[in-house]
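Missing here is one protein chain; the remaining ones are kept as they sit in the complex.
What follows is subunit A.
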Amino acid sequence: MLGFLVRRGVAAVLMLAIVSFVTFSIFFLIPRAMGQTPEGMATRYVGRDATPAAIQAAVKRLHLDDPILVQYGRFAAGIVVGVDYSLGPRKAECPAPCFGFSFNNNQPVWPTLMDRLPATISLAAGAAVIWLFAGVSIGVISALRRGSAVDRSAMTIALAGVSLPIYFTGLVALAVFAYALGIFPGGGSYYPITQDPRQWFQALVLPWISLAFLYAALYARLTRAGMLETMGEDYIRTARAKGLPERTVVTKHALRATLTPILTIFGLDLGLLLGGAVLTESTFSIPGIGKLVIDAIRGNDLPVVLGVTLFAALFIVLANLIVDVLYAVVDPRVRVT
């Protein structure tokens, strides 16, 4: 187990290094290759009335005239040892892991990510609980009552859930439940759980349900298909022949086998969401990682985009690792070595 973890850890670090270099190149090397000058890049981060001297100062401050490898080296070194940044009369420290400073608002990226992470975790975790519970339950019921009205209705709703984008279901949910009926607060009402747990819960109900609707539909269809396949296996027949109660057959034998692929996709989905649920966070104005990155992309705020990309990659890698370990727990045939 330890060897497995060390190997996967090394691979994860290598993967993150590659992701960081590729992302860095996309934002810094390609524009340079396309003829963009350091001054041209700097003009985005100074005011409208900036003098050539101010633009040059911005080039120096942001190190845009250094060779790309030097710039990347400085960025990578910052993650390990931190960097300082001039704010004018004094310098700001950005201790490791420093993902750089936002070009637009002069804030260090790492604390910003840490500030936004709780909102994203709140959203992703709550939605994940709902969609996993609802999706798997509906999938199992549909499979056990194949062809019934319940099955057909559930699968029709599931098809709608998969087909409807979050910016549709989210907006409809807001329009109906927040603005017309006033049952839940509207967009921008998120509060950290540490400040106001009640407001936190109320503000997240609609985003949770909207996000979970999409995923639950997908999971219901996957679970149903998996269950139908598993229920036809010989060992299920054997279990029934042994006289085991149907409940035990379904939950202990069939569902457990069905869950393995579900778990794989759940890990990836959760990892992706922890890297930012862009559409949901934007629709409900939740100040999470996804909202941060979409705003950074719109504002050409490259250090933030780079930071979020790495952060999201880290979650994907971690989620995969955890899923691999969990395989062994869920499926006795799997051994982590």
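Criterion: a residue touches a chain if its C-beta (ideal position, glycine included) is under 8 Å from a C-beta of that chain, and two chains touch if they have at least 3 such contacts; residues count from 1.
We adopt the following convention: contacts and distances are computed from a predicted model.
A.B. asks: The complex lacks one chain in this depiction; which UniProt name from "Right-handed parallel beta-helix repeat-containing protein", "Monosaccharide ABC transporter membrane protein, CUT2 family", "Citrate lyase alpha chain" or "Peptide/nickel transport system substrate-binding protein" does that chain carry?
C.D. replies: "Peptide/nickel transport system substrate-binding protein"
A.B. asks: Using the touch definition from the top, which of A:G188, A:G232, A:P245 or A:P261 touches the missing chain?
C.D. replies: A:G188
A.B. asks: Which one, A:R44, A:R237 or A:K252, makes contact with the chain that was left out?
C.D. replies: A:R44
A.B. asks: Which listed residue (A:A92, A:L218 or A:L318) would be found touching the missing chain in the intact complex?
C.D. replies: Residue touching the chain left out of view: A:A92.
A.B. asks: Looking at A:A57, A:A76, A:A225 or A:L272, which residue reaches the missing chain?
C.D. replies: A:A57
A.B. asks: On subunit A, where is the contact patch with the chain that was removed from view?
C.D. replies: Within subunit A, the residues that touch the unshown chain are 40, 43-51, 53-54, 57-58, 61, 86-90, 92, 104-107, 112, 115, 171, 174-175, 178-179, 182, 185-189, 282-285, 287, 291, 295, 300.
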